[in-house]
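Worksheet: one structure, shown below.
For this view, one protein chain was removed and the others were kept in their places.
Moving on, here comes chain A:
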Amino acid sequence: MSDELTPDVVRRVARLSRLKLDEPQVAKLANELSKVLHYVDQLNELDVSNVEPMAHAIELTNVFRADDPRPSLPREAALSNAPRSDGKYFLVPPILDEK
């Protein structure tokens, strides 16, 4: 299932991951991740066509709790770790063209 992970694929995955990488990092990751993918290829030795995937060790379904309102974090506490804030909101760079 795995091919060599080319630098192009690494750049695409980095874009999906929102990770800015420089070219030496891209080359290093291409090499390291190719090795890991080669290693995990051993899973192909197994026939799992009739096996149900197991997402969790304890297969709980639909854990509900009462929909009771509880106090939430005060605004000041919620904003206390924000990289940028005006005291009311989280501030982000403009996402729409301002023109």
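We take it that a residue touches a chain if its C-beta (ideal position, glycine included) is under 8 Å from a C-beta of that chain, and two chains touch if they have at least 3 such contacts; residues count from 1.
Keep this in mind: contacts and distances are computed from a predicted model.
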Name of the absent chain as recorded in UniProt (options "ABC transporter permease protein", "Glutamyl-tRNA(Gln) amidotransferase subunit A", "Nucleoside recognition protein" or "Methylamine utilization MauE"): "Glutamyl-tRNA(Gln) amidotransferase subunit A"
Touch residues of chain A, complete complex, unshown partner: 1, 5, 9-10, 13-21, 25, 29, 32-33, 35-36, 39-40, 42-44, 46, 48, 51-58, 60, 63, 65, 73, 77-78, 80-84, 90, 92-95
